[in-house]
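Every protein chain except one is present and positioned as in the full complex.
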Amino acid sequence: MSKPKVAFYWCASCGGCEEAVVDLGPDILKVVEAVDIVFWPVALDFKRSDVESMLDGELTVSFINGAVRSSEQHEMVELLRRKSGLVVAFGSCAHTGGIPGLANLFDRKAMFDEAYFNVPSVVNDEKTVPQEEYEAPEGTLTLPNLWNTVKTLDQVIPVDYYLPGCPPPVNLIAEAVSKILKGELPPRGAVLAPDIALCDECPRKETKPEKMSQKQFKRPHEIMIDPEQCLLAQGLLCLGPITRKGCGAACTTANMPCTGCMGPISNVIDYGMKALSAVASLADSNDEEEIEKILSKIVDPVGTFYRYSLPASLLHRYYQPAAQGGKQS
Amino acid sequence: MNKWQGWRKIRYESDLDPQFVNEIASIPGGEKLYSCIQCGTCSGMCPISPYMDYTPRQIIAMIRAGFKGEVLSSYTTWLCASCYSCTVECPKDIKLTDIMYAAKRLAIREKVYPKRFPTPVLASEFFKAVENYGRSTESWLLVNLFMKTNPFKIFKQMGLGLRLFSQGRLSPKRESIKRRGELKSILKVLEKEHMVKSKDELVSTGKEIA
Amino acid sequence: MSYIYYPGCSLKSTGRAYEDSLLAVFEALDIPLQELEDWNCCGATAYMSISELKAFALSARNFALAERQNGENDFAEMVVPCAACYLGLNKAHRYLAEHPELRETIDRALEAGGLKYNDKIHVRHPLDVLINDLTPDKITGLVKRPLEGLKVACYYGCQLVRPYSDFDDQHDPQTMDKIVKMLGGEVVNWPLKTRCCGGSLTGIVQDVGLRLSYILLAEARKRGCDLIVTACPLCQFNLECYQSRISGIYGHKIKIPVIYFTQLMGHAFGLSDEMLGLKRVFVSPARAFSKAEGGQHVHG
Amino acid sequence: MSDNDRKQFEPRIIAFFCNWCTYTAADLAGTARMAYSPNVRVIRIMCSGRLDPQFILKAFREGADGVLIGGCHPGDCHYQEGNYKALRRFTLLKRFLNMMGIEKERIRLEWIAASEGDKVQKVINEMTEQVRKLGPLKLEPASQLQPQNDRVSRVEPVTIAEGEAS
Partner (left out) sequence: MSTVNIPSPNGQPKIGVYVCHCGINIAGRVDVKETVAFAKTLPNVTVATEYKFMCSDPGQEMIQKDLRDGKIDRVVVASCSPLMHEPTFRRAMIAADANPFLFQMANIREHVSWVTLDKNAATEKAKALIAAAVKRIVLHRPLEKTRVPVTSDVLVVGGGIAGIHAALTLAEAGRKVYLVEKEPTIGGHMAKFDKTFPTLDCSACILTPKMSAVRAHPNIILWTYSEVAEVEGFVGNFKVKVKRKPRYIKEDLCVGCYECVEACVFKKGITKDEFNVGLSKRRPIYIPFPQATPLVAVIDPETCVQIKRNKCKKPCVDACERDAIDFDQKVEIKEIDVGAIILATGFKTFDASRISRYGYGKYPNIYTSLEVERMVNAAGPTGGEVHLQNGEKPKTVGIVHCVGSRDSKTNAYCSRVCCMYSLKLAHLIKERTEAEVYNFYIDMRTPGKGYEEFYEKLLKENVHFIRGRVAEISDWATIPEEEGKLVIRAEDTLIGAVRRIPVDMVVLSVGMEPHENVDEVRRLFNVSCSHEGWFLERHPKLAPVSTFTDGVFLAGACQGPKDIPDSVAQAGAAAAEALALIDRGYVELEPNTAYLQEEFCSGCKTCLGLCPYGAISFNDEKNISSVNGALCKGCGTCVAACPSGALQQNLFTDEQILHEIEGVISYV
C-alpha cells in the first residue's frame, strides 16, 4: 500500500504558514516518513501539470494556506479540491481571510492606485499598471486576474477542516496530521483547535479584576506594560476573551495583547461583532458623550476587530461602486 | 328683519360639500382643523368677531360640515385682520388665520367672494402691484382701491392724502424693484400650484382623505 | 454679526419716519445697517389671501438675496422693523423649515430666478436686536434727555409678537417697556398692548377699523398716558392719522401723540427732530416731551 | 395604492424592540390604530442590552435594508441600565459600519417609552422613508462554496500601459 499523498499550497498569504510547517522541526521527519509530499511549490519542484495528471481524489489531504483573491489561486484551489479527499484551510488567511482580507475595505482600483501611483517611493511617470493580456512577439502573454474581493478558502471551495492561527501553532499542526493519519478526525467542518477562549490558558488570568470596565482604552506604545497583569485590565485591547486558545498564549506571554489570529470559538458567528460587543460593554460610562469619548480611543475598529477575519464577516462586504471604502469619516 | 318672510332653515346633506373640509385641510398644518372642539376661544379672543356674520368658531364648524357656499361668500374671512389671536390661543393648535387665508384664496379662485367689498379688492390690487413691480406703492394702491369700490369715497380721503403727501409720507412715484424679470420667473413656476388643493387635485394626488 | 436691513414698502412711504429714526438710532448705537439690495415685498397679509405659495416665494427671494449680500459670513441677521413684514418673513422662514414639500416647491421657483436659499438667515426685529444683542448700558449710556415723568403706553400690536416671534412674550410683551424704562420714561399699565388696531381694515372698512383704533386710544387716554409708542407703521398710521376722524365719530376728543419707539429713543438720545422724522407727524409730541423736560441729563 | 406606488422600492427593516418600553409602545400604537408603513418587522427582546451586534449583521446579511433598535429612555431601563449597554455597543457599531461603507441612516437607535405609541409610528415611517431613499442595501454575495469571479468588475477599467505585463 502506498503512503498517503499530501499537498501544500500557498494562495494570498505571507508565507509564514509554510515556515510553520518547517517549524515542526524534527517532527517533520516523521511526517515525511509517513506521507508522500507530492506537491509543495514553495519547497519542492512540482508543477501544476503534475497535479492535473493525478486521479480525482488521489491526494489524501491538501493543506492550503492564504486567502483567495486571484483567478490563478481560484483555479489551483479548485484543482486541488478535485484531486483531494480532504482539504484543510491552513492558517488565518485561508480560515477567515487574514491580514490580506483587510483589502476588502478598498476595491481593486484603490489598491492599484495606491501601489502604482500614490506610494511616495513609487516613480511611475508613464502610469503603467499590470495588464492581464499582452501581445508580445512570442504570442499573447497573460497575468492572472486580481479580484476585487478577497475571499476565505471556504467561500471558494468546500473545506473539510480548519487549522487556525497566524501561523497555526506547531503543536496543532502536528496533532492534526497525526489525527488525519490515524483517521481520528472530528466531524467535518471542525476547527482543529480547542473550543474555548484564550483567557483559559493565559498566564495572566489570575490577575484579572472582578469588574472589567475601562475609562480609557490604550495602545501598547502608550504605556509601560506590566508583565504580570491582565492586559485588558491595563486598558489594552487584548482580544484574548474572544479568541480561540491553542497558541499557548504566545503573545500575552511575550507582553503583547492578543490580536485574534486564532479566530472565534464555535459559538460565535461573527468575530468582529462579538469583539465589538464585548469591548464596548467595558466602556465605563452611562453618558452618551463620555461613551463616545472612551470608545473614540479605539482608533481603527474594523482593523482591530476584523484584523484576521474581514472576509469571513457576516456582512462580507458592502458592494461599493466607488473606491472610497475604508476611509474613516 | 322684523317681518316673517317664510325662511326655511333646514339644510339637506346633499346640498353640502363633504370634500370642502379636506380642501381647506390640505394647507400645511391644516389637518389640525379636524380636532376642533368648538370651545369658542378663537371667537372670544378675536377683536373683530362682533362684526362678523359668522364667528370664527362657526366658520370651522361650517367648514367641517361642508357649508362651502356660506363660508366662501361670508364677510368673516375678509374681515379677519390677521392678528393671530385665535391661532395663538387655540387649545388644539388650529392655525385659524391660515384657514381664513385658505378660505379667501378659494373664494377668489371660485369667484364667490363678496363683490365690491373692499378687502378682496385691496388684496387683488396689492397682489397685482407686487406681481408686476415687486413692491407696492401705497398711493397707487389706495387710488385703485377706491376707484374699484366706491369712487366717491376718494374725496373723503383727499384731505388725509394731501396732508400725508405734504409730509413726504405719500409719493406718486411708482416703487419697483430692479430685476423684475428675476422675480417674474420665480413666480411663474408657482403659477399652477396652490396650497389649497381643489377637490380634483385631492383625488388625483391620491391624498388620503380622512 | 452683520445686520442686513429690510425696510419693506411702508417704511419707504407712510412709515418714512420709522426709517429715518431707526437709521439714526442705530447709527447712534454704532450698529451698521446695510439695506438689502433690490428687496421685494415680503408677501404680507393681503398677498397671502391670493396666493400663499407666491407669498412664501417672495420672502424666499429676500432671504436668498440677503444671503448673497452677506457673502462669506455665516449667518445674516435680517433686521425687519415693519411688524407685518416681520411676521411675513418670519412665517415664511418657519414654514420653509417645517414643511419639506413646500420647501421643495419654493426651491424650484427660486432656481428659476437663478437664486438659492441655504437657511443662513435669522429674521430679527429691531426690538429683539436692541434688547438681546446689546448690553443695557449701551442704550442708557446715550440718554441725554431722560423721559422723566413721561407716561408712555407701549403698543406692540398683533403681528410683532404673534404667532411666531420668540423674542418676547405673546401675551404680555416686555421689550419695548424695557426700552422706555431705560430712557427714563414711565410705562402705563395698559391691557390692550397687543390688541389689534384694525390693521388694513381701518382705512377701508371704517365701521370696524376705526372702532378698533378708538378702543385702544380711549383706554390709553383713560389710563392717563401722554404718548403711545409703536413698532409698526400701520399701527402708527391708524392710531395717529385717523385721530381727528375718530374724535368726530365717537364724540370723544382724543389727541395723543403716537410715535415710533425709535423716535422716542432718538429724542432721548438728543437727536434732532429732522433726523427722527418728527416733523412728519399729525399729532406733535412736543407737549409730551416738554413734560419730561427739566429732568437731569444722565451722561454728558 | 396606485400602480406607480407599488413599483417603488419597499425596504425591509428589522426592528429589535425591548419588551418593556418600545415593544409595549408598539402595542400601544396598535391599540390606538396608528397606522404606519408595513416595512418594519419587530423582533422582541427583553432588553435592548440583549442586542448582540451579531444580530444586526445577520439581519443585513439575510436581506434587511435597515435595522431599528428601540429601548427605554436613558434612566428608564426596566433592568436599570441595559439601555446604556446597548448605547455603548451602538456607539462603536455605528462607527464600525460607517467604515464598512454602510450608510448611517440604515441603522438607528431610538429611545421609545411605553407611552410613546406615536413615536413608534413616527420613527418607523421616517426610517422607512429614509431607507427607501437610500435604496436596497447591496452586499457582495457571500454564499459559500460558490466561487465568485468578479472579473466583470464595475470598477473603472484600469488603464494599462504597454510592456508592463511581464
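By letter and in written order, the chains are A, B, C and D; residue numbering begins at 1 in each of them.
Basically, a contact is a pair of C-beta atoms (placed from the backbone, for glycine too) under 8 Å apart; a residue touches a chain by one contact, two chains touch by 3 or more.
Everything numeric in this text was worked out from a predicted model, so none of it was measured.
Across the entire complex, contacts from the unshown chain go to A, B, C, D. Touching the chain that is not shown, out of A:V129, A:M256 or A:I269: A:I269 (per the contact rule at the top). The omitted chain makes contact with just one of the residues A:E19, A:E52, A:E135 or A:D195: A:D195.
Seen from chain C, the chain kept out of the figure touches residues 169, 171-172, 191-192, 215, 219.
Interface residues of chain D facing the missing partner chain: 1, 12, 14, 19-21, 23-24, 26-27, 29-31, 33-36, 38, 41-47, 49-55, 58-59, 62-64, 72, 75-76, 78-82, 85, 89, 113-116, 121.
The chain not shown here touches chain B at positions 37-46, 49-50, 54-55, 57-58, 89, 91-93.
The criterion applied here is as follows: only the chains that are shown with their structure count from here on.
Between chain A and chain C the centroid-to-centroid distance comes to 73 Å (mean Cα coordinates, whole Å). If you average the CA atoms of chain A and of chain B, the two centres end up 74 Å from each other. Note on chain placement: the centre of chain B and the centre of chain C lie 24 Å apart, centres being C-alpha means. Considering their complex, residues 9-10, 12-17, 38-41, 43, 45-54, 57-58, 61, 87, 95, 98-99, 102, 105, 108-110, 112-115, 157-159, 162-163, 170, 195-196, 198-201, 203-205, 207-208, 212, 241, 279-282 of chain C touch chain B.
The residues of chain A lying in touch with chain D in their complex are 71, 74, 78, 105, 107-109, 112, 126-134, 141-143, 145, 147-149, 151, 154-158, 268-270, 272-274, 276-277, 279-281, 283, 285-286, 288, 291-292, 295, 298, 300-302, 305, 313-321, 323-326, 328-329.
Across the complex, chain D meets chain A through its residues 52-54, 56-58, 60-61, 74, 81, 84-85, 87-89, 91-93, 95-96, 98-102, 137-142, 144-145, 147-151, 153-156, 158-166.
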